[in-house]
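Right, I'll just put the structure down here and ask away after.
In this view, the complex is presented without one of its protein chains, the others remaining in place.
Up next, chain A:
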Amino acid sequence: MSETSPAITQATLVKKAAPKSDYKPADVSPQRRVQRSFAVRLWSVRHSRLLEWFYARFSDMFLALHPLWKRIGYGRVEGPIKFVEKRVKGFMFDCRMCGQCILSSTGMSCPMNCPKQLRNGPCGGVRANGNCEVEPDMPCVWVKAWEGSRNMVHGDKVLDVQKPVDQSLRETSAWLRVTAQAAAAREAARNPPNPGAPA
């Protein structure tokens, strides 16, 4: 964009001055480097409706098991559940264990795989072919999320504004958290607080 040759920018100069070696990493962002190929991830997006149906049954089952979890103690089951959750969701969605799963609001495409970790939609840098601005070979997580959400029954949840990630919940089980919260909500609905009673 400058008056002189447009190809020379500050960034180009910096890149040229960087020390050269035979080893050149394939990917740009660390996010991408910890992932395998994204074939499975894309399968999950294509089958978002099936997964939505399955997850609804699965979460009901987990909620039904709430008394069991409570008897054993949520703290004690956390280890094994997290072990399974991390591997299952890691395989299916390249899950990053943010601990506050919103896959059902993002068309079964995990937003934490975005190099900018956007949870509310695509940035303005998506390439014309639908690939990521940072990782030219990776399909944009949010282009896929939009496609996935269109297949889903409650796909319009993609239009909800998501709160920022609570970083203190990283590496915790989203399954157990959702279950415990749903159980608490069910409990509250069953025993509405007596309006006459003192707080």
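Going forward, a contact is a pair of C-beta atoms (placed from the backbone, for glycine too) under 8 Å apart; a residue touches a chain by one contact, two chains touch by 3 or more; residues count from 1.
To be clear about the criterion, contacts and distances are computed from a predicted model.
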item: Identity of the absent chain, which is to be given by its UniProt protein name, from "Molybdopterin-dependent oxidoreductase", "Methylenetetrahydrofolate reductase", "Vegetative protein 296" or "Phosphate transport system permease protein"; value: "Methylenetetrahydrofolate reductase"
item: Hidden partner chain, touching residue among A:F38, A:F62, A:F93 or A:W142; value: A:W142
item: Residue among A:L63, A:V77 or A:V126 that touches the chain left out of view; value: A:V126
item: For chain A, the residues touching the chain missing from this view; value: 1-3, 6-7, 9-11, 13-15, 28-29, 115-130, 133-134, 140, 142-143, 146-147, 159, 161-165, 167
